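Please read through the structure below; I'll follow up with questions.
Yeah, one chain of the complex is gone here, protein chain that is, but the others are all in their spots.
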Amino acid sequence: MRLAQENDRVLLISGKGKRYFVTLRAGDRFHTNVGSISHNDLIGKPYGRVVRSHIGHPFVLLRPSLYDELMGLKRVSQIIYPKELGLILFHLDVRCGSRVIEAGTGSGALTMALANAVMPYGRVYSYESREEMLRVARRNLEEVGLEEYVEFHERDIAEGFDETDVDAVFLDVREPWDYLPQVCQALMDGGFFGTLVPTTNQVSALLYELERYPFYDTRVMEVLLREYKPVPGRLRPQDVMVGHTGYLIFSRKVASDAELPAPEEGSED
Amino acid sequence: MRLAQENDRVLLISGKGKRYFVTLRAGDRFHTNVGSISHNDLIGKPYGRVVRSHIGHPFVLLRPSLYDELMGLKRVSQIIYPKELGLILFHLDVRCGSRVIEAGTGSGALTMALANAVMPYGRVYSYESREEMLRVARRNLEEVGLEEYVEFHERDIAEGFDETDVDAVFLDVREPWDYLPQVCQALMDGGFFGTLVPTTNQVSALLYELERYPFYDTRVMEVLLREYKPVPGRLRPQDVMVGHTGYLIFSRKVASDAELPAPEEGSED
Amino acid sequence: MRLAQENDRVLLISGKGKRYFVTLRAGDRFHTNVGSISHNDLIGKPYGRVVRSHIGHPFVLLRPSLYDELMGLKRVSQIIYPKELGLILFHLDVRCGSRVIEAGTGSGALTMALANAVMPYGRVYSYESREEMLRVARRNLEEVGLEEYVEFHERDIAEGFDETDVDAVFLDVREPWDYLPQVCQALMDGGFFGTLVPTTNQVSALLYELERYPFYDTRVMEVLLREYKPVPGRLRPQDVMVGHTGYLIFSRKVASDAELPAPEEGSED
Partner (left out) sequence: MRLAQENDRVLLISGKGKRYFVTLRAGDRFHTNVGSISHNDLIGKPYGRVVRSHIGHPFVLLRPSLYDELMGLKRVSQIIYPKELGLILFHLDVRCGSRVIEAGTGSGALTMALANAVMPYGRVYSYESREEMLRVARRNLEEVGLEEYVEFHERDIAEGFDETDVDAVFLDVREPWDYLPQVCQALMDGGFFGTLVPTTNQVSALLYELERYPFYDTRVMEVLLREYKPVPGRLRPQDVMVGHTGYLIFSRKVASDAELPAPEEGSED
């Protein structure tokens, strides 16, 4: 049994499924349009219990998961969603101890997922040229306690990255093909490159440019998540679904003098 | 620049895209039907280079990613694939330090992904009743160096789990609804439960049974991965795709005496 | 070049893509919130031209397609959409001359597609127990000039169908499994049966019941339509798509004394 502590960040889910994130401070009060709750009544309460507002509305008290945090993130830009994040972590082989570059930071959703994956020994180097975004992303990372694994750079990545020999680079920028020299400079041989672009034209543009650099084992994919109404006697998919977020492209950098075997049509596994 | 070392597990990709996993031992020889290579010629070689067999066929020398390992796993059962693994890790909130139970172990694909995610401070408790599977899974985990984060139990989970107060439980068994008492026994309040089942009948059976236990915030989903041919001037999806692996169900255990707010139709976010 | 005639039903598409259906009557006036147009100005105008409201807003003058009519149908119920209608017509083999039963009529979308497919020699027998729906459906069919190919019956189909030896029967009702005796009574041996249900539970219930009657070659399917933004330089799917309408089930009735070959697992083509 774990008890909610002062300074814990907690998740309260209302009867209507609305989600509230609260950092507990003795003496503070949490307000909603269905009544308020004193933080003092939450501190020391076991997680997984129902608490009630002063007018009786129920809330379930939980620790927020990283997924909850990502979905509830304060956004100043389109974020990358968990259905893509999971694939990104696998295809960039981001693991405990990895050193990873990402650009741009945006609202910090990927930053958060990367920081969570590389901790405690690894490091995320996150580049963003827009100061406002960097400020929001930094605060978002602080709120979930992952900021210590991230180094933020306010920088136009056309100027290059400070790090070299990193394990992976992910670009979430409009024209990723413009930065392949910088990526190659920073990435170790055998390292992982990835990007997410919304249009097919961008996929083609990137694939053309990747052919001019020492990249290998390139993959392009998209992922469709289909959620179901969790009603046992009337099981069916939700009526509306996300139709598109973007195309994921992954590749591995090899030695610049590698004489790569010619890709053979139909040989993709 | 990183060099392949003796005892490294390396990945060699042939010109046809065939993938070979090799653990380097001085004096050994790697054999394929397009010629062989002495391990001695690989030891000390930088990763990301092209090496050639004694009859000249090229191979790219790489460190295998966890994704590579999962796709190349020695299998004695249907495995859970990365497209589902990423969602499982997010929805069970498996992170560095988590204590997680899974059953059954099968070939160890999920075990591997869990071990990788909880390391170095966390622990995976993996239950399997079939001794042969456990043997293969253990060997698979050893090959990727993740066995130290896993405790295997040869056990029918009807007898219950040894651990209590764990952060998450995942069941990959035919009738997960039979084991909810054991799951509730092991899982902390607020902890995460997940399962993967192939048929809609199983989804319904589980959803009915979940209603009899203190579970909350239940979600059902499936994920479709669509891969594209990475040809810039003729971009198109692969002709054939995986049509189905299974349905994922996730829920959170709450306190057994929690008077849960009634779920309201259509209020899921 | 075809000219719009008095009594023609025309389609006017506004600059914002809004679609208006108008039956041309000399002296009438068509009103919108971006101005009005005299029907007299439309009568004698060639199709495919741009016409302007009295305050200058442009509209494209077109003959409505059956697809346009279906999407613009006055609805008193959930309708079946073209993505399913096309498959229904194929799997029920509805052709010029076919005699087809459907129940319930609903708003008449399927009725319209069936009538259009069987004309001029065939016939649609459409059953509906709710008088209000029948009234709307009849008017919808009249508006598109297909009512002469349809016989409407206000009837609870538990009482059976009037027709026998029909080529196909389609049920769009909540519990189609309850009416298989009536379906078998009406359908010729070798005839086609189909239904659309929203939940997996209904699919299972129907499949169980189909096994008790002489049905053969049963298929279950769903269809996902993915629309793209038609922008050549930024080609991408629409952000949101329909996630689910329903599951289609098709089967063929055979002779009641047919000793059917046992279905063999995995033998479906």
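What to note about this one:
Just so it is clear, A, B and C label the chains in written order, and each chain counts residues from 1 on its own.
Just so it is clear, contacts are C-beta pairs under 8 Å (C-beta built on N, C-alpha and C of every residue); 3 or more make two chains touch, one makes a residue touch a chain.
The structure presented is a predicted model; accordingly, all values stated were derived computationally and were not measured.
The residue from C:T111, C:T200 or C:T245 that touches the chain not shown here is C:T200.
Contact between chain A and the unshown chain involves residues 200-201, 203-204.
The omitted chain makes contact with chain C at the following residues, 1-2, 13-17, 19, 46-50, 58-63, 65-67, 70-71, 82-83, 85-87, 89-91, 93, 95-96, 116-117, 119-121, 165, 188-192, 200, 203-208, 211, 214, 216-233, 235, 238, 247, 249, 252-255, 258-264, 267-269.
Residues of chain B in touch with the missing chain: 198-201, 226-227, 233-244.
Throughout what follows, only the chains that are shown with their structure count from here on.
Chain B and chain C have Cα centroids lying 45 Å from one another. Touching of two or more other chains is recorded for residues 200, 203-204 of chain B.
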